[in-house]
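A single protein chain has been omitted; all remaining protein chains appear in their positions.
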């Protein structure tokens, strides 16, 4: 599980560097933006929950993000060939981080179930939002990409199941699978929100 | 008072959704941006004060913001007819939140009166700033709108009066009225800052 989290962190950093590397930026800027993508969401979660920041206690997350960012920076051409695969891995990372965050909140009696859903969402999308803001790009909140919706659905399912049954495993499996499946369908079929749920002009 | 705060939260969420709904965005993005507008300022205040985040303890604020955001999203046409009225309600909400935040800071000996003024300002404008940053819009800090000034004036008056007299009521009444009145005059007469206080080029 820990190894999977580290792997997710590296993938987040790589997608982060690739997302911003269309603009002219240097390796330091790229590494910082990759790091922000990878650990930003969890950092905001920890600050709001008043927990110690997770990567202060285990710096491996930062090393892994920096290495992932370096690889993405220097091997962008190679990675862009597998960029579509990266999108799916990114969905896996977002799912793991969101469900882990929702679970962290549920285990602490100071947080109610709906708060756990929001903390899960925040952890899943927070790093990407911070990266886009710091890179001056439009964030996913104003894009047509279906990114936040699968995380809301999966976290809500996970939190509801956890209220109904004591076991962590099946609830986490359902939540994670839902996020990955909905997101993968959106990527695969280039899905967009139905028109009545979108404002344009 | 509590009901008034919830009402202010809903109004903030509605103005938030309407402000960003000129750009193409979907209902999830709109709801998140409405929520950020409504609870963002108070969240930043609580984090800086090292208090528990207020909506973790009372989730009603979030429900009310989500409902307000949904209404604004689907009834935008209706609401734009009353948009000017919403601007005034927004001023009332900003006034209530700013004075409540300044008061919260004054009650805690860890915060000096000038800090209370800044925390009041931050709570009044923080949600709107966060929303604009996440939506990729120019923030009010670089707009010609007179928005922050009334809040600074009202919070400074409230904090000064509270130093001079023990009662909360009259000081809060003066502070809130000042914010609403100055902001309402600015909206009504399309006031701008005098030229020597503005940089252009």
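Here are some notes:
In order of appearance the chains are A and B, and numbering begins at 1 in each one.
Definition applied: contacts are C-beta pairs under 8 Å (C-beta built on N, C-alpha and C of every residue); 3 or more make two chains touch, one makes a residue touch a chain.
What you are looking at is a predicted structure, and each value in this text was computed from that prediction instead of being measured.
Of the listed residues B:1, B:77, B:164 or B:198, the one in contact with the hidden chain in the full complex is B:198. Of the candidate positions A:32, A:71, A:89 or A:153, contact with the unshown chain belongs to A:32.
Interface with the hidden chain, as seen from chain B, comprises residues 47-48, 50, 110-112, 114-115, 118, 129, 133, 138-144, 148-149, 152, 193, 197-201.
Within the entire complex, the positions of chain A that touch the omitted partner chain are 20-30, 32-33, 43, 47, 50, 52-53, 55-56, 59, 62, 73, 76, 133-136.
The rule is simple: only the chains that are shown with their structure count from here on.
Mean C-alpha position of chain A lies 29 Å from that of chain B.
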